[in-house]
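Missing here is one protein chain; the remaining ones are kept as they sit in the complex.
First chain written, first letter: the chains are A and B, and each begins at residue 1.
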Amino acid sequence: MQLSGRGVTCVRGGREVFTGLDFEAISGEAMAVVGRNGSGKTSLLRLIAGLLIPAGGTIALGGGDTELTLPEQCHYLGHRDALKPALSVAENLAFWADFLGGERFDAAESLAAVGLDYTTDLPAAFLSAGQRRRLSLARLLTVRRPVWLLDEPTTALDVAGQDMFGGLMRDHLASGGLIVAATHAPLGIEARELRIGGMA
Amino acid sequence: MTLIDLANPSRFLALSARVLPWLAAATVILLTIGLYQSATAPDDYQQGATVKIMFIHVPNAWLSMFVWGVMSVASLGTLVWRHPLADVAAKSAAPIGAAFTFLALLTGSLWGRPMWGTYWEWDARLTSVLILFLMYLGLMALWRAVEDPSRAARAAAVLTLVGAINLPIIKFSVDWWNTLHQPASVMRMGGSTLDKSFLIPLLVMAVAFTLLFVTLHLAAMRNEILRRRVRSLQMMQASQKAA
Partner (left out) sequence: MTALAALIRRDIRIALRVGGGALIGVLFFLTVVVLMPFAVGPDLAQLARLGPSILWLGALLASLLTLDRLFMADHEDGSLDLITMSRTPLELACASKALAHWLAAGLPLIVATPVLGLLLNLDMVSTGAVALTLLAGTPALTFTGMIGAALAVTLHRGGLLMAVLVLPLSIPVLIFGVAASQAAITGPLSFGAPFSILCALSLVSLVIGPFAAAASLKHGLD
């Protein structure tokens, strides 16, 4: 499986963010997108996720499920955690598992893997920022998607959380997954660097 | 020169610069002829001289709907074909359409005054035009609400198309509501019985006003394209300072 972009151009609000970007990532490999603020790291992830339309060029996933579009095979972990404070931790996770569909794993096990099993029945409103991030990570584990698009995934995670997350990413890559992460901080795993928007 | 070439804003600017003077001249000539014919048309045996308001009112009412049609086609261009000029066309047509609609309302109300004894009557035709006017104003408010024109374009296109589907429904509802509450409109054109001495000036005026719209629209589109260029130049300057 390989994710490739050819001549991708991104225009936001009449301003060219980047032009003619080529990249390639293959399964079992992580790609770290780096660059200064405003260089278009988040935009690139959103282009791959189908949330923005490229002004030019193409992005394609080779060797994936031919029945599904690229965004349908992606997990997107953005700045915002997509959690409802009024729902409990378990309800939040169960909703995404039901709504996203596809191959799924036990929700309780995922919560245990991210270290949130003791909060299952609490409303998500009571979680700290780090716990909210962990709950978002549990979503990636509960529903299987081969491509993970991660936008600054380690923010709000403490050192133990970053270690735990590194382990999760290594497991995902080992099972043939693919990771594209936009990041300032070191990702915690070995990754190929894609630098955009000139020198930092 | 094909349609594809026209899609390029620079080509559009060059071509429209050549066409505009001719269009403007044709508009002035036709308007002069139409106004002269309207002024010399005979008085109506019932309505007297007030019938001449018709020569202004009907073209404006026609354009109030025609412009929404133009915007709907442009909106399809934005949503389906992502045509670079489509949202420029839609955006610059809205204020012109609103102006024609306002004139239709104004002349309609002036026309109704001697007949109804009041400037405003909840007459089916005028009420529909009033709702159309509100929708034009809403659309203009939408364009003004967002600084980035490319983001407003999509929303405006959806609203324009929903409006286009809704307008016949609104027209039908208002007609139905009107027959429920009061007798039919006094502002009837008499259909096919309209005399030739009225029909010809009316047609000339309708064509003249349509040409006026095309002229104004082309000019407004040119302004909009140039405004956007200035905007992106300013943005480039800002990002250079930052770098």
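Note that in this section a residue touches a chain if its C-beta (ideal position, glycine included) is under 8 Å from a C-beta of that chain, and two chains touch if they have at least 3 such contacts.
Model, not experiment: these values are computed from the prediction.
Of the listed residues B:Ala14, B:Ile29, B:Ala49 or B:Val162, the one in contact with the hidden chain in the full complex is B:Val162.
The chain that is not drawn here is touched, among residues A:Ile26, A:Leu100 or A:Ala156, by A:Leu100.
One chain of the complex is left out; on subunit A, the residues touching it are 12-13, 46, 49-53, 68, 71-72, 74, 76, 78-87, 91, 94-96, 98-102.
Hidden from this view is one chain, which touches subunit B at 79, 131, 134-135, 137-139, 141-142, 145-146, 151-152, 154-155, 158-159, 161-163, 165-166, 169-170, 172-174, 176-177, 180.
Methods note: only the chains that are shown with their structure count from here on.
Separating the CA-averaged centres of subunit A and subunit B is a span of 48 Å. Of all residues in subunit A, only 13-15 touch subunit B in the complex they form.
Across the complex, subunit A is touched by residues 148-151, 228, 231-232, 235-236, 239 of subunit B.
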